[in-house]
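Can you keep this structure in mind? I'll have questions shortly.
Apart from one protein chain that is not included, each protein chain of the complex appears where it belongs.
A and B label the chains in the order they appear, each numbered from 1.
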Amino acid sequence: MSVHLVLFLAFGVVCIAGAINLLAQTHPINSALSLIAVMAALAGEYLLLGAEFVAAVQVIVYAGAIMVLFVFVIMLLNAGVEDRTKGSRIAVLFGVPGMLGGSILIAWVMLHHSGTEAVAAGALPGDPRTLGQLLFHEFLLPFEITSVLILIAIMGAVVLASKPPSTPAAGLARKVD
Amino acid sequence: MVPLSYYLVLSGILFACGVAGFLIKRNIITIFMSIELMLNGVNLSFVAFAAHWHALAGQIFVFFVMVVAAAEAAVGLAIIIAVYRTRETLNVDQVNLLKL
Partner (left out) sequence: MTSSLNLWLIPVLPLAGAAINGLLGKRSSRTAVSIIGLFFSGAAFAWALSVAWRVSPAALPYPEYIAHWIRSGSFSADFALYLDQLSLIMLLVVTGVGFLIHIYSVGYMWDDPSYYRFFTYLNLFMFFMLTLVLANNYLLMFIGWEGVGLASYLLIGFWFTKDSAASAGKKAFIVNRIGDFGFLIGLFLIIQHFHSLNFTQVFEQVRPYTAEANGAGFLTAIGILLMVGACGKSAQIPLYVWLPDAMEGPTPVSALIHAATMVTAGVYMVSRSHMIFERAPIALTVVAVIGTLTALFAATIGITQTDIKKVLAYSTVSQLGYMFMACGVGAFSAGIFHLMTHAFFKGLLFLAAGSVIHAVGGEQDMRKMGGLRSYIPWTFLTMGIATLAIAGFPPFAGFWSKDEILWQAYSSPHGKVFWLIGLITAFITSFYMFRLLFMTFFGDYHGAQVDEHGHGSHGHGHDDHGHGEPHESPMVMLAPLMILALLSVIGGLVGIGNRFEHFLEPVFGSGVSEAAGEAASGFTEYLLMGISVVVALLGFGLAYLFYVSQPLLPQKIAASLNGFYTTILNKYYVDEIYAKLFVKPLLDGSTSILWQGVDRKVIDDTVNNAADGARHVSDEVRHMQSGNLRSYAGWIAAGSAVVIAYMIWMGVR
C-alpha cells in the first residue's frame, strides 16, 4: 500500500463524489461547485502522473476560467431549482441503474483486460520546456489553428450574447458602420 | 504503484457520470457541465496513456482538448443566454419550437 496508491484513491474518491453530486443536485450552482471540486481533484491526479504543466493549466484554465464563466452565467440568468416532472422521475429511475451498470461494465472490462503493469508516480515528467518544444515543433499547425478557433469563438460569443437592437432600423445601422 | 487500469476505470466512471447527467438533467447549464465532465474524464485517460507509453503527445492532446472545451463553453453559454432572452426558461424541454 504505497503512498502513491493512497493518494490516487483519495483524489479518485473526491472526483467520483463530485461527479455524483453534480448529478444529484437540483440547483445548478451546486452542480457547478461540485464540478470545480472534480477538476481540482483531477489536477491532483495529473500531478501524480507527472504531468505538472497540464495540472497547472487545468486549475488555471478549466477551474479558474471556464467554471468561473459557468458560475457567472448561472448568476446572470438567475437559474432556479429544477422542477420535478414525471419525465425527470422516470429518468432517475432508469438512469441511475443504467449508469451504475455502465460503470460496472467499464470497470470490469478495464480491469480484466488491460495490463496490470503499474505506472510509476511521476513516470513521465511533463515539464513546460519539453512540452513547449513539442508544441512548437511537431504540433505547430494545430496550435495555430486553435488560435484561430479561439478568435472565432470570441467573436461568436460576443455576437450571440449581445443585446438585440431595440428597433430593427438601429440594428441595420449598426451593421452598416 | 498504481496500475494503468485503475486510471482508466476512474476515467470511465467520470465519463459515465457525464453521459448520465447529459441525459437526465433538464437544465441546459447543467447539461453543459456534464459535457465538461465527460471531457475531463477523457483528459485523464489521455494523460494516463501518455505516462504509460512515455509519449508526451498525450499531454499535448490534453492541451488542445482544453482549448476546444473553452471555446465551446464560451460559445455555448452565449447561445444559452440568447435562448434565455427569447424563451425566458432554462428548461431544455421547453426549447422545442421544432416540435411538430
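Quick note on the criterion: a residue touches a chain if its C-beta (ideal position, glycine included) is under 8 Å from a C-beta of that chain, and two chains touch if they have at least 3 such contacts.
The structure displayed is predicted, hence computed values, not measured ones.
K.L.:
Pick out which of A:V71, A:V92 or A:V109 touches the chain that's been left out of the picture.
P.N.:
Result: among the candidates, A:V109 touches the missing chain.
K.L.:
From the list B:V19, B:A48, B:V62 or B:L77, which touches the chain that is not on show?
P.N.:
Looking across B:V19, B:A48, B:V62 or B:L77, the contact with the absent chain belongs to B:V19.
K.L.:
Mind pulling the chain B residues that touch the left-out chain?
P.N.:
On the side of chain B, residues 19, 22-23, 26, 31, 92-93, 95-100 touch the unshown chain.
The working rule: only the chains that are shown with their structure count from here on.
K.L.:
I'd like the Å distance between the centres of chain A and chain B, where a centre is the mean of that chain's Cα atoms.
P.N.:
Centres of chain A and chain B (C-alpha means) sit 6 Å apart.
K.L.:
What residues on chain B touch chain A, complex-wise?
P.N.:
1-10, 12-21, 23-27, 29-30, 32-34, 36-37, 40, 43-44, 47-48, 50-52, 54, 56-57, 59-60, 62-64, 66-75, 77-82, 84-85, 90-91, 93
K.L.:
Which bits of chain A are touching chain B when the two form their complex?
P.N.:
Chain A residues touching chain B: 2, 4-5, 8, 12, 15-16, 19-20, 22-23, 28, 31-32, 35, 38-39, 42, 45-46, 48-51, 53-54, 57-58, 61-62, 65-66, 69-70, 73-74, 76-77, 79, 82-83, 85, 87-88, 91-92, 95-96, 98-99, 102-103, 106-107, 110-111, 114-121, 123-124, 126, 130-131, 134-135, 138-139, 142, 146, 149-150, 152-154, 156-161, 164.
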